[in-house]
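One protein chain is absent from this view; the other protein chains keep their places.
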Amino acid sequence: MTRILDFSNVELYYDHVHALRGVSIHVEQGETVALIGANGAGKSSILRAITGIRPITSGEINYNGKRINGMKACDIVPLGLSMVPEGRRVFPFMSVRDNLMMGAFTRHSKKEIRETLDMVLGRFPRLKERYHQPAGTMSGGEQQMLVIGRALMSRPKMLLLDEPSLGIAPKLIQDIARSIVAINRDEKVSVLLVEQNSRMALKISHRAYALTTGTIALSGKSADLAKDERVQKLYLGGEV
Amino acid sequence: MKVKPHTESGLKTWVGLAALVLAMGLFYFGIPALIAQNPEVYSRYYTTLSGIALLSMASAGVWLTFYIGRINIGQGVFCLFGAYISGILVVNYGMNFWYSAIWAGVICSLLSFLIGLPILRLRGVYFAMVTLISTQVATLVVQNLAITKQGRSFALPPPAALTLPGTDIVVIPAFTLEGAAVGFYFAAITLMILTFLGLYRLVNSRIGQLCKSLQQNEELASSLGVNIVWLRLVAYAISCFVGGVAGAFYGAQQANLNVSLFTVQDSVNFLLYCFMGGLNYVVGPLIGTITLRLGWDQLSPTGEYQLAIYALALIILMFILPNGLMSLVEEGKKWFIRPNHRQKLQSMSAQKPVKTVAKSAAKKRPKTAAKTAPKSNKGRK
Partner (left out) sequence: MEQVIANGLFTGAQYALIALGLTLIFGLMNVLNFAHGQMFVLGALFAYTIFNHIVELGWFLGMTPWLANILTFMVALVATLVFLAFVGALFERFLFRTVIKRSSRDESTMLLAAATAFLLDALLPMKHVFGELSHSLPALIEGSFSIEQPWFSDTPFYMPYSKVFIGGLALFLIAGFMAFMQYTKPGRAMRALAQDKIAAQLMGVHVDRFTMLGFALGAMLAGGIGALIVTITNIGPTAGSSFSIKAFIMVMIGGAGVVGGAIAGGFVLGMMESIVPTLLAPYDLANLSDLIIFAALMIFLSFRPQGLMGKPWG
């Protein structure tokens, strides 16, 4: 297996807040990796650093052997790295179709886009029902499906998911978890998943990192982590 | 997060007081002395400077609305109304000018309650636009009323003497035609200094703190039990009061009112003065007005190029100091504080690489790496 993402020794500041303190993580080709941890531990900062929304202070981010830190967010997408941002961020006044087409913004072949569109609509039939509806009028779960579908429209090799279960009905969380697994398996897309719902994250990932205040506290196979008593205590809501 | 030396607030008070004394000395004695050097040439500066002082008052009002988080492009309304209210009271009802100016302010702030109740709910551009439109409405109102003579020339007498009520003791002597410029100069700078002192006091009071919280987050402020509707109304009313009084004096100084005394252009200008001065400082509007207005005045010999040069200068200023002239002060402060701050940052990051051990121990016993690192960090913060 080859490393698709190598995130080494990264420091990141928000003004004077030290959000990442020398964090190193990596993702192998075809792997699903979860980042778990409390609010403000720096999980989302890692994704923001990878996608270039936030510049890093020091360290290095390599994707597919190419150094991507310092690149603009819009130049990173065409490399096959696609992000599902936190809080869904659909384009609320655009139709589902237009939202999906925005996902394919960096691609040019009409035929291939059509194929991907069919794939996405096949995976999320709900989106087909709402095809011409403005995205802002859909429920939270549907919007989450839409943003995942939108991210898939760019035919990514790697998908970054930021809190996909946040503010979504419990029943739909199952659906979304299932579709993440399916995407990873069927489309051969590596996944880096940031989640506060650690139980779900550990269930669907191969490996995981646990973060505390900007550093990696624990890491290992998800199955092992799920059994670890510290993890149970801190992240899975076991008895204290 | 800013690193503040303990003495800063004390220092600030002293610097502020010294600046105030200096400024008062300059305005009351320095400038008259300079003008006395060559009265034929320089005496026109009395008029220019009193204009600037009055406009800076109006800008102070705009600044105050900024302080509650509203972009106000409607100060021209209250300046125009203030000028006409005072003018009408003096000419049609024979009121003493000095009282009429106060009435102008009072009526303007009453009016601002009426307008403010609905429009202060608006935010951002919406408030800006509605106030911009309101200036246009004010212009049209003045143009269509008989009492304002349709906004055409409306002559005013120079202010009469102000006596203590019920006595003959003269507080302010009557202005003569020749002496009016000097008289208005002293009246205007006095008003200006009072306005800015009042504003400073207001901003540093409890109400000022509340206003600041409004600027940052209205929902939060209201959830803390602040009566934001009332607070905004009061701030807006004060702003309009100041605008009305400034307008009344400005009109009286011109001795002739017409509808183009304050137009949309002026409303925008007040905004520019505030921006140009800097929105984070009480004296911002004053600095902005002096710079831009005096600059504009000095450019008048360039004739048809005046506006072009002025506009270019504005654009260049925007490039050099996009956050206003007073941001220079901030730069200066940073320059003093930075060495300290930089040191701190360095000491923070120097220790970092040590604790990136997590990954290596990953596979089987994931607990190993958890321990000390986060704690030591917390301790240092």
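Note that the chains take the letters A and B in the order they are written out, and that residue 1 is the start of every chain.
By our rule, contacts are C-beta pairs under 8 Å (C-beta built on N, C-alpha and C of every residue); 3 or more make two chains touch, one makes a residue touch a chain.
Everything quoted here is computed from the prediction, not taken from an experiment.
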{"item": "Among the chains presented, those that the missing one touches", "value": "A, B"}
{"item": "From B:Ile31, B:Val106 or B:Val130, residue that would touch the chain that is not displayed", "value": "B:Val130"}
{"item": "Candidate in contact with the missing chain, chosen from A:Gly22, A:Gly42, A:Gly103 or A:Pro164", "value": "A:Gly103"}
{"item": "Chain A residues that touch the omitted chain in the full complex", "value": "51, 53, 72-75, 77-78, 82-83, 85, 89-94, 98, 101-103, 105-106, 150, 154"}
{"item": "Contact set of chain B toward the excluded chain (per top definition)", "value": "71, 118-119, 121-130, 132-134, 136-137, 140-141, 144, 264-265, 268, 271-272, 275-276, 279, 304-308, 310-312, 314-315, 318-319, 322-323"}
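Simple rule for what comes next: only the chains that are shown with their structure count from here on.
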{"item": "Euclidean distance of C-alpha centroids - chain A vs chain B, Å", "value": "47"}
